[in-house]
Each structure stands twice: as structure tokens, then as C-alpha cells.
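Yeah, one chain of the complex is gone here, protein chain that is, but the others are all in their spots.
Moving on to chain A:
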Amino acid sequence: MKTLTHLERLEAESIHIIREVVAEAERPVMLYSVGKDSAVMLHLARKAFYPSPPPFALLHVDTTWKFKAMYELRDKMARDSGMELLVYQNPEAREKGINPFDHGALHTDMWKTEGLKQALDKYGFDAAFGGARRDEEKSRAKERIFSFRTSSHGWDPKNQRPELWNLYNARKAKGESIRVFPISNWTELDIWQYIHLNDIPIVPLYFADRRPTVERDGMLLMVDDERFPLLPGEEPVLRSVRFRTLGCYPLTGAVESEAKTLPEVIQETLLTTTSERQGRAIDKDAGGAGMEVKKQQGYF
């Protein structure tokens, strides 16, 4: 009898999780960040319900500071999948002109953390799919696949529901919601390999190209639009770079690379000696416990 490969088992597990949520939640939504993990999660959702389109909307919590190429792919994927796309921008952050250059950590807090809470409350979603993986970061390794949030979106790591076999308890009180992580058990390599095997469209920024960049605080930042304030003496230089993760362009460090194809990207990823989230400023806040604190506050 055929033994399933690891990717087949991971795929089956994720599809099972996505379907359980649709069967048991009243108003699910998929958080779509346009990154490679979101790309895989969306693809799995399409597989789970084929030939129907996935019976929920895509929600993009926008900071207005994403890369241009991300907005393009976002709109294309919503069209191709036949799903509704909801874009939410925190009106308060917009009004105050919160930006990553002047406001540091407040930028993430207002646009992403607060924006997400507002969006979930506004639409009354009781279950939200997220593309987080357990291999990304230490506190993620201990989070459940179904992660409960109080009505104020708090996470209590000491009081998680035990998850046995593949039985997920999706019951909750009114006002409470669940964050569901269907690709919890995938690693970065699994994600890349799956994208490769299934020919899943991803943002071209993942591939090396000559892009205008400046070096600042040890990070290579891409000058994606005219809002990028250059410091005295700074001059964008065309470098062959690519991105290992994608977020707000002023907060996302590029790596110098010549990897123009997916196998080359995977090759570089495997031979590299620094972890994926290293390019992100967010994990370094508050010492080793940065992400855990953010999650208790409601960050995805």
C-alpha cells in the first residue's frame, strides 16, 4: 500500500483543519497577507472545497506600507480564486499618519494589531485563519492549531485547550473568537517545496532582481516608492536582492542574492545560516520574549 509523502500528509492535515472550521464556525474569514505562507494557505483552501470556491472571504489588514508588488498579486489572487476580498485600514492610524519611519513599534501596533482587532469586530468574524507556522519562532511552537481569544482578543498561553488526535473543539461563547493556524506543522522548506510542486503564484520580490536599495542599521531596505525619506548622504543603489519574508517595505530587510528561480531560492534558503524572521525588526523588541508579548496583546 502507498505510503504518503510528508507533503501529502501535511496537505491532508491542513485541508481537514480548514474544513472543520467551515463546518463548525459561524462566520470564518481567511487572513491574507500576500506572503508565501498566505499563498500556500489560500491554495489549500481552494483544494479543500474544490469545485466550490472557498466559502469565506479573504481579509487583508492593510498598513498602506506594503510593497507595490504585493497589492498587485493580492488583487489578482482574489479574482482567480473567486473569493471576496476585504481590505481593512485602521482609520485612526490613517488619520494620525502613523508610518514606520516616524513611529517605530507604534506602526505595527496601530496598523496591524489594532487594525486586525477592529476588522474582526467590524465584520463579526468568529474564526480567522492565519498562516503562522510553529517553526518560525519559539512561542509559536507551543501555540495550538485552534487558538482561543477572549472577546478583547487576548491570548492566555497557560490556558490553552488540549488538542487530541485530529479532534478540534471549535465551541466558544458569544464574543469569543478563534484564530486557526492550518499550516502550523509546515516548515519553511515545506512551504517552498509545495509552492514549487504546485506552481503557486507568489510575489516576484521573493526572486532576485536588481532593485533600488539603501543600507540602514545593518539592513538592506528597498526604496519601493517616493514616501521613503532618504537620510543625508543616502543614495539608492541598484543591488541584486530578494526577500525571504514580506511585510511593510520600510521594515523588511532584503538579502543580496542571485537566485532568480524557485529551485535557486530553495537552494539558497537551505544553505543559509540565518533564520527567516531575522530580516524582521518586530521579533527583536522586548528581548527573547518579543513575539510572545505581542501575541498576548492580540498580534496574530
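The rule we apply is simple: a contact is a pair of C-beta atoms (placed from the backbone, for glycine too) under 8 Å apart; a residue touches a chain by one contact, two chains touch by 3 or more; residues count from 1.
By our rule, contacts and distances are computed from a predicted model.
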Unshown chain, UniProt name, "Multifunctional fusion protein", "Branched-chain amino acid transporter AzlD", "Peptide/nickel transport system permease protein" or "Anti-anti-sigma factor"?
"Multifunctional fusion protein"
Among A:V22, A:L86 or A:A105, residue touching the chain not depicted:
A:V22
Of the candidates A:Q89, A:T150 or A:T187, the residue in contact with the absent chain is A:T187
Touching the absent chain in the whole complex: find that residue among A:K142, A:R210, A:R227 or A:K260.
A:K142
If the hidden chain were put back, which residues of chain A would touch it?
1-13, 15-16, 19-20, 22-23, 46-53, 134-135, 138-139, 141-142, 157-158, 160-167, 169, 171-173, 184-185, 187, 189-190, 193, 196-198, 263-264, 266-267, 270-275, 278, 288-289, 292-293
